[in-house]
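Only one protein chain is missing; all other protein chains are in place.
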Amino acid sequence: MPIIEMHMLEGRTSEQKRRVAAAVTQAVVESLDCSPETVRILITEHAKDGFFVAGLTQAQRVNGQRSASLEEQNP
Amino acid sequence: MPIIEMHMLEGRTSEQKRRVAAAVTQAVVESLDCSPETVRILITEHAKDGFFVAGLTQAQRVNGQRSASLEEQNP
Amino acid sequence: MPIIEMHMLEGRTSEQKRRVAAAVTQAVVESLDCSPETVRILITEHAKDGFFVAGLTQAQRVNGQRSASLEEQNP
Amino acid sequence: MPIIEMHMLEGRTSEQKRRVAAAVTQAVVESLDCSPETVRILITEHAKDGFFVAGLTQAQRVNGQRSASLEEQNP
Amino acid sequence: MPIIEMHMLEGRTSEQKRRVAAAVTQAVVESLDCSPETVRILITEHAKDGFFVAGLTQAQRVNGQRSASLEEQNP
Partner (left out) sequence: MPIIEMHMLEGRTSEQKRRVAAAVTQAVVESLDCSPETVRILITEHAKDGFFVAGLTQAQRVNGQRSASLEEQNP
């Protein structure tokens, strides 16, 4: 251990995944004073229609905010 | 929190995912009396050959039941 | 399936857990049109010092907001 | 229960998944003395660029070892 | 990999956990032809009031079945 599962939206490049995994491993090794060999990272990717905040996808939330601000501009 | 991971078989439409996420968020908000903004839902989809009950896939179980019932009809 | 893992902060009563599990099961059954027997819910509870938003625990965030508002009142 | 989530690298055949799920179910049933019907297995597959040990993907580690051994042979 | 998370109800002894982990590791090694050193098992235990099938805890289901059978005996 530690074993770290990172849930992310689909769409990041392999290079971005490598960069975040290396940075997170470094952060864990330094802050927990453990060996890099004990740190495993799993990236689980979720489709854009598979992640919800307050019951809405990111797209629904952005559209909701856009129509709300349009309404403010022309009530 | 709460952060909710829903494991499902692949194959549901975006509309079905939106509907279940909205319904589950509502159920959590009402029963735990928490704000919608604190509720995150992750859908993790599994291939049909990646989910097992009693060591069998859904297809194996259906075939097993079908051949069992055939045997009963013509022992 | 679906198999649902709900991550929550420790501290909820058994009654609250029963209520949210029943409500979420009902929401899933109705929105995915599946049988209740296929819906399993696991509650994983996290200690208050084991959940972070923006790198801070809930307590740290509340204290941070309190001292920020104190500063506004007497700059 | 038990509900078992197996994280694996992508690339295994359906037959390999069936074999490991049947073997693991059998191992659980025998060692925990529980009924097969209570054992559910979820396989979550990770892309090769989504699993890291010591901050490196399997490919990076193999390349790292290969160049290290080349250096030993011709320092 | 594989990294295996086993969700179980609280209450099993350390000996039972050792036995199931050894048996599952053996099953994975043999069926996936991988080295034991690559197999990690995490046991996540859930309180009895934190696992639900069809929205009911195990205790609720047992009580429900008991009162149903009592009703059958003296309708």
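Lettered A, B, C, D and E in written order, each chain numbered from 1.
The criterion applied here is as follows: a residue touches a chain if its C-beta (ideal position, glycine included) is under 8 Å from a C-beta of that chain, and two chains touch if they have at least 3 such contacts.
Just so we're clear, the structure is a prediction, and the values are computed from it rather than from any experiment.
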Out of all the chains shown, which come into contact with the hidden one? A, B, C, E
For chain B, which residues touch the unseen chain? 3, 40, 42
Which residue numbers on chain E touch the omitted chain? 5, 14, 17-18, 21-22, 24-26, 36-37, 39-45
Chain C residues touching the chain left out here are 7, 44, 46-47, 49-57, 60
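Keep in mind that, in the parts below, only the chains that are shown with their structure count from here on.
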Go ahead and note the Å separation of the Cα centroids belonging to chain D and chain E. 20
Gap in Å, rounded to a whole number, between the CA centres of chain E and chain A: 30
What are the residues of chain E that contact at least two other chains? 3, 7, 46, 51
Among line, ring, star, complete and other, the chain touch graph is other
Using the touch rule from the top of the page, what pairs of chains touch, sorted by label? A-B, A-D, A-E, B-C, B-D, C-D, C-E, D-E
